[in-house]
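Handing you this structure, nothing more for now.
Not every chain of the complex is shown here; the ones you see sit where they belong.
Letters A and B name the chains as they come in the text, with residue numbers starting at 1 for each one.
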Amino acid sequence: MLVNRRTLRIEWGQCDPAGIVFYPQYFIIFDTSTGSLFERTGLSPRAMRKKYGIVGIPVVDVGATFRIPCRFDDEVIIESEVEEWGRTSFTVRHRVLKEGTLVLDGFEKRVWAAPHPERTGAIRAEPVPAEIIASLSDSTGVTTVATKDDDKSNISTK
Amino acid sequence: MLVNRRTLRIEWGQCDPAGIVFYPQYFIIFDTSTGSLFERTGLSPRAMRKKYGIVGIPVVDVGATFRIPCRFDDEVIIESEVEEWGRTSFTVRHRVLKEGTLVLDGFEKRVWAAPHPERTGAIRAEPVPAEIIASLSDSTGVTTVATKDDDKSNISTK
């Protein structure tokens, strides 16, 4: 799988009176990290929504295990990759590392969600496009989704 | 003016490593307090948007002065009232009190914003309805905005 890496510095406002990161903040980091991973397809969030007619990729199940606390000004690396592809859902694994040590890991199970064809405001899970799976399954990161309309194939290789 | 009061307990996640409320949290409290004040018109946020065709009451100017820090588990009272009515805008004054002492105060200047008639996605400031002004100017709180369609007048007195 393609592993996306982000480097962050822990901010003052992310920490609590115990001096450590307030744990819900990690899920904000997870959410943005998944967005960052999906941009590796070559599609911006806006482009992805438009191209496939989805409303987004809402979370249905999440979890995390906290091993070592992080503190203000710590530099951390977040590694994110799809751990498992379902038909209409997928699971992203996130690992947060500090000086090479795993400080926490967690997952987000999300669905590929389009507007429901009959019920206004509701959503319906739809199959994840093969080209998205292909792109995020390629650990080299060279397989992206073509965005040109005249493309015969939907998958391009940089 | 009508003064709306809310009582809150400071939460762990609102505080920073210095053990005091992280100041941006007060603006989240301000935002919700303005919503709470406007419900005193008798209209829910949804009803107000629908009745007047507005997209909301976005903030254009804010400020706050911090006098005394608040800590986890402190009980505070937030007093909110419209301080000044403009034609298409208004200013809400918020005061936060702890054990009767002013710990901070601030303001939000907001506009009465409808969708722009020509530019998609843009907004246009429109006059604040007289009945909204009447309701929130009545310190007794009895003047509310009628929501029944068959109402002759838009202002009712409880």
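As a working rule, a contact is a pair of C-beta atoms (placed from the backbone, for glycine too) under 8 Å apart; a residue touches a chain by one contact, two chains touch by 3 or more.
From a predicted model like this one, the values you see are computed outputs, not experimental measurements.
Asker: If 2 of the identical protein chains are displayed, how many copies are present in the complete complex?
Answerer: 4
In this section, only the chains that are shown with their structure count from here on.
Asker: What rotation angle superposes the Cα atoms of subunit A onto subunit B, in degrees to the nearest 5?
Answerer: Resulting rotation angle: about 180 degrees.
Asker: Just how far, in Å, is the C-alpha centre of subunit B from the one of subunit A?
Answerer: Inter-chain centre distance comes to 35 Å.
Asker: Give the list of subunit B residues in touch with subunit A in this complex.
Answerer: 12-13, 15-19, 22, 24, 71-72
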